[in-house]
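Left out: one protein chain. Kept in place: all the others.
And now, subunit A:
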């Protein structure tokens, strides 16, 4: 099948018919990944599904879950003379407590959007007089490249490269959502691209502990509807299993080479998440043997306590407790032009998806 086949309207229709024929009562499923959320809103999948099926949007936007305090650290670094701050484009317009990285650039900071952490290493090699910091945000998908960048910088003997590391892991966030006393999620569509790296093993304990079906799901309409169908079949049959509906890309064992690279450079650390507070083992931090590449250590950065979120209810949105368009500020006091929180500004954010695909009157 070509990628166009995964958007084929006739296949989508057949899957919708199968879903309608499967579902007999209301079910609430969470899609983890912000990319899936956007695909769902963009194609209108939530409106094509039978009314008994509710899709709740998960915390799977790496930009959105990065806490304000770390963004403030990045902005502060960008303002230092001699420092070049590199990150993925998405990260540049997310507000910190007072400003964002694009504004820091406009104020004279050297802030550059890169496509890969390796691009930042190349900059460090080309400009030895500057301290190049890569602001490493993202889930398991971006961690191997961040690890490769550190290894490469070490191999090249670059003393002017470091990571401001905010890498996070998906399974601890899923566990936190499921462990909440009022959790209403009955099934998960897990992010397929995370599994292409990490494999399926990390999800089995969640299925067992919380008795919830988890279906590994891709990002095209046909993928997402297949994931929904498999999840619903389990739920209707009273089952809770781990299923891979994205076998074309995600193998059971994932990508062992990438995992080895991540394991060599990073270790599990507790990390603060926007909306979910601090979760044990939910972050990746540089191992002691790579501490020289830690920007926090190199620049003696301290994290200030997170500011009061004010009117922004991003935390509830990120936990699937509040649909973005039901936030009182949505579309009026909070828009992509004047965002109150990260989910409205990030291209993967749930609030941005509702605003973009439903309009401010969503």
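In this section, contacts are C-beta pairs under 8 Å (C-beta built on N, C-alpha and C of every residue); 3 or more make two chains touch, one makes a residue touch a chain; residues count from 1.
Everything that follows uses one rule, which is that contacts and distances are computed from a predicted model.
Participant: Any idea which of "Branched-chain amino acid ABC transporter permea se", "[citrate (Pro-3S)-lyase] ligase", "Hydrogenase expression/formation protein HypE" or "DNA polymerase Y family protein" UniProt assigns to the chain that's been left out?
Facilitator: UniProt lists the chain left out of the view as "Hydrogenase expression/formation protein HypE".
Participant: With the full complex in mind, choose from A:44, A:108, A:280 or A:310 the residue touching the hidden chain.
Facilitator: Residue touching the absent chain, from the options given: A:44.
Participant: For subunit A, which positions touch the chain that isn't shown here?
Facilitator: Residues touching the hidden chain, for subunit A, are 3, 7, 9, 12-13, 35, 41-45, 47-48, 62-63, 88-93, 102, 113, 115, 137-139, 141-142, 193, 221, 336-337, 345-348, 352, 355-359.
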